[in-house]
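Here the complex is missing a single protein chain, while all its other protein chains stay put.
So, chain A:
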Amino acid sequence: MERIPILKIGDLLLVTIQLDMHDQLVMDLQKDITNMVRTTEAKGVILDISGLDMVDSFIGRMLGTIAAMTAVMDAHTFVVGMQPAVAITIVELGLPLGGVHTALNVEKAIERLRAWGKIEAESDDEAHEGD
């Protein structure tokens, strides 16, 4: 069965969405991420959606649900790499993305998670880079 892979890197789960997902794939991903946060006790989930060329209400709802479910398990969810046209469209559509943290890219998301003390710094230098 088709599935979006979830990469575990230390306390982080990294998911890169590169294809136009049909609804079942979206539902499966939501389930897989929450299961994996539970079993691995990950502290951060980073969803790279740079490969997505639209976010409709269905995908938006999934992003919100993932953020809410992972928050209950003490993990932060970041959406990164959103294309500008997608961001503008989301706002005009009126999609509420409250609860979902956004960052420009994976590195920025990791910086923020480190600054919040959610994940450990690799070295002292890098720990102070965040804003």
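One rule holds in what follows: a contact is a pair of C-beta atoms (placed from the backbone, for glycine too) under 8 Å apart; a residue touches a chain by one contact, two chains touch by 3 or more; residues count from 1.
Operating definition for what follows: contacts and distances are computed from a predicted model.
Of "FAD binding domain-containing protein", "Serine/threonine-protein kinase RsbT", "Aspartate carbamoyltransferase" or "ABC transporter permease", only "Serine/threonine-protein kinase RsbT" is the UniProt protein name of the chain excluded from the display.
Note that of A:M36, A:A68, A:L95 or A:A121, the residue touching the chain absent from this view is A:L95. Within the whole complex, the absent chain has one touching residue among A:L7, A:A85 or A:L104, and that is A:A85.
One of A:V55, A:M69 or A:I110 touches the chain omitted from the figure, and that residue is A:V55. The set of chain A residues touching the chain not shown comprises 20-24, 53-58, 61, 83, 85-86, 88-89, 92-96.
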